[in-house]
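All protein chains of the complex are present and in place, except for one that has been dropped.
== subunit A ==
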Amino acid sequence: MNIVVLVKQVPDTYSERKLADADHTLDRDSADAVLDEINERAVEEALQLQATHGGEVTVVCVGPDRATDAIRKALSMGADKAVHVSDAALHGSDAIATAKVLAKAVGTVEGVDLVLAGNEATDGRVGALPAMVAELLGLPALTHARKVEVDGSTVKVERETDEGVFFLEASLPAVISVNEKINEPRYPSFKGIMAAKKKPVSTLAIGDLGVDAGEVGLGGSWTQVTEAAPKPPRAAGQRVEDEGDGGVKVAEYLVGQKLI
């Protein structure tokens, strides 16, 4: 079974993340860049499926040159090869523009049975990209998976959202996005790190994919960020003095906030 994993390099959530003043895009120099944590889980899931069903795991990434580090991490975990789409014209692409490029990039991989992705990146937090890619590829989309099982040509997924748990089934090929409950990703070993260096990475520009520069980037995107401001610091909490009725007051407060 051949699996493609969509991965993204994001600013480390442990560092301070900023947007550039000029165009409100991510200030990539202000923070350490890492493979998004949810993508580590997607890669882990692909490797576990591969261990059972065989085939190849290909990592597909759209991002600037330095996203190579995120790709290497996925390869050092055990993925077999990678496709890296890097093009200056992509700067500022929104979710739809990025999805178009990703869909084309997935098309360069032969015999894909399954496309795995994280359900939401920790930077943009749009959370719509896996469904968009599925739409563009004409494949079923099974999102927010906490469990994935492949049986022959069908895939079963436990989809968990705030509303509850849904049990889904689709025929392969399909696109699946995973949530943070899917697994605990492995840490790459030194053997894996050294092996990753020798694994093939094909670096493509958008022209290689037949994507026109006018469809992507800040100019080609359907959405624009027009303004951005940091969250205001949290206001001071409300203090409850316990004069024998502390519990009641706390409960009243929680009811007021519609928390209980």
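In this text, a contact is a pair of C-beta atoms (placed from the backbone, for glycine too) under 8 Å apart; a residue touches a chain by one contact, two chains touch by 3 or more; residues count from 1.
The criterion applied here is as follows: contacts and distances are computed from a predicted model.
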Undisplayed chain, where the name is taken from the UniProt record, one of "Stage V sporulation protein AB", "Acyl-CoA dehydrogenase", "TRAP transporter large permease protein" or "Imidazole glycerol phosphate synthase subunit HisH": "Acyl-CoA dehydrogenase"
Touching residue (missing chain; options A:H53, A:K156, A:R186 or A:K199): A:R186
Interface with the undisplayed chain - residues on subunit A: 14, 72-73, 76, 186-191, 193-194, 196-197
